[in-house]
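Beneath this line is the structure, given in structure tokens, with notes to follow.
With one protein chain withheld, the remaining protein chains of the complex are depicted in position.
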């Protein structure tokens, strides 16, 4: 029986929509049923084997949010692309691997955020990469509690809770660590904290992380880069591991470390030749 | 039936050996069998419920190494004390809780290190906190591989792989993140890396982390602060999750975040009053 | 002949305006002519010996901007206060020292910013602390040139150029160094740069520092915390040493390092007793 594969393309990028038609035809020729975005919305997402996303990490996050728990394979039309792992020119090889079952599914925790105001729930949402409180031009004070324990009060541009998949995004920019896939923990990183006292934390997946806005400055809650709520003094954003799982299709050619090195030019000495050849040892897919 | 409790005291600290006698008597009065260090060595460690350690984090690491997998309760005679969690003056309350069973055991991964030279195994060891390659006055080059994937070549003072329990030690000093207990991952942090390119990684517990000494400079392998081997160019230190588990007795009064804040003066604004009272919410032991 | 002393108080802080009357009376009793803010504006600032500012660092910056080159003595009504150095309760001692001439004037460079759009000058301004390009929720790309040499293109929350006096403000928050008074140089620090490549620069006072907004995202020019211009792609902010000098009244009791340690809780071990007594050696005013 033929596989059923979802297809989502960035509408704002002409090249992505063009490739979308080509991809649909290519998959059809191989006997796959292609489920376009219009039909994924109602009930289709539940039945597809995976969704092919033509776009950048932003679209990957939106697709993950719209069609939770479904494995996603991203063809990168964005800039950096740590979720959309496949380079554009390599789409055929990637889809061949997908259709022939030569792939793995990397599972990542999601973050569930609940905003409480005066003991009532103001809003709820969840994210793949991060939950961020961010101030405007003036500094915000954010109190952080982990499992009910007070950690510190951070004055600055805000505060980030990031998953491993999100750790290469705002987390890294704010000076936080890179958590590679499979680490069971979330990074808690202040943004431009106005203090000489600075060290990022990583808390276990089971932790309850609370961020309380402790002054009267303008502040926003941002989930995966989307502005979600305006916050007020005293508002608490509770962050827990979400019920959904982020599923990312990875291929034999996918190497997180190679991608990190290339996309961020993470090469201290570009001309350094690793002593070990890549094929010298069995590798686990990274 | 009476509990059997091991007792280890820092020999170099007079106060610790003095307290040791007092503790032995106190435990005896409560019907516990006290197993002194001389008898732990042969077979005693396997039968004790826990070992009480009077000393600093250094002694805790040595006890963990000598009596693997046995829960340890440390009365702190050292400076900072993230393993030896109980302050000296609070020893009675702590031992009461131990004797009465009012405690939890926090389990942490250990690190197993294998040194390979010319494809032969040169040495093997394991540690609670960290596995470190450290150069002397001249910079060393260390290549890092994770699961066979080349990550980078780091010139500098060396390289650290740290467990969550070890993340408050050299890892933090080198600019790495604090991994709180329960995070399933190890921090990989270069020491004074001679590059503007710097970001620490956290890899999953299942990862194989390899560090290869790539130049001819003097370098040592250091496990939990103990000098273990002199390394040569081409030597590879393989680090994996160890077979042993580090077991730490935690009490209701133990809070990692409170300890971190106090011991490291991690208080951006010492006069800040947390909005939430500690008793306002149920806390998980931290 | 009597001294002439300006007086500026934060209007939004009742305590500051109250103290203002008291200070005016106190100075009058000592034979000083007090020039209130209303009269400073026209020509008065040129004739005063110094201006006493009752407020926080924000008001100090505004006073410095309104009455350039005049020595300022700040009584701190704000939070941190590195420009408003005198604590409220110590105002009498401070003013006594001022009236009796027991003070020094610390001179600091200012920054002149010119915004160029399509080769025309869009705006000009100057600042005491910093010149900042700051993005909104989405990352901005900023190219930096020093003396015409391209340095790097920084994606992230923006870019800071800071004076020594401003280095304890946003510069430090963004991970930049503290430049103490007397250093002849400006810090150039990216804000939450989305890269593992990160190192702050300090350029000499004579340098021409240019920041070019290189993408289409929303970005603002902020001088000393005041929103000054909305920027567009291609806009260049030229930063040079300004023609004005920031003059800060310092007293024998003023110690920058003491203030830094206290206000930012910069005490690695709060109970550490310095081996050297403060009076053991002659100190330069810090």
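The first chain written gets the first letter, and so on, giving A, B and C; residue counts start at 1 in each chain.
Following the convention adopted for this analysis, a residue touches a chain if its C-beta (ideal position, glycine included) is under 8 Å from a C-beta of that chain, and two chains touch if they have at least 3 such contacts.
Just so we're clear, the structure is a prediction, and the values are computed from it rather than from any experiment.
Only one residue in the set B:13, B:194 or B:276 touches the chain that does not appear here, and it is B:194. Which of C:63, C:202 or C:219 touches the hidden chain is settled by the complete complex: it is C:202.
From the options B:121, B:173 or B:273, the residue with contact to the chain not on display is B:173. Although one chain is not shown, part of chain C still touches it, namely residues 143, 145-155, 172, 176-185, 187, 193, 195, 197, 199-204, 206-208, 210, 212, 214, 234, 255-258, 261, 265-269, 272, 274-276, 278, 281-284, 286. For chain B, the residues touching the absent chain in the complete assembly are 134, 137-139, 156-157, 169-170, 172-175, 178, 191-198, 220, 222, 225, 227, 264-266. Interface with the hidden chain, as seen from chain A, comprises residues 196-199, 264-265, 267-270.
Rule of thumb we're sticking to: only the chains that are shown with their structure count from here on.
Counting every residue number used by either copy at the chain A-chain C contact, over half are found in both chains. For the pair chain B and chain C, the distance between C-alpha centroids works out to 44 Å. With centres set at the average Cα position, the gap from chain A to chain B is 32 Å. In whole angstrom, the spacing between the mean C-alpha positions of chain A and chain C is 39.
Residues of chain B in contact with at least two other chains: 197, 199, 265, 267-269.
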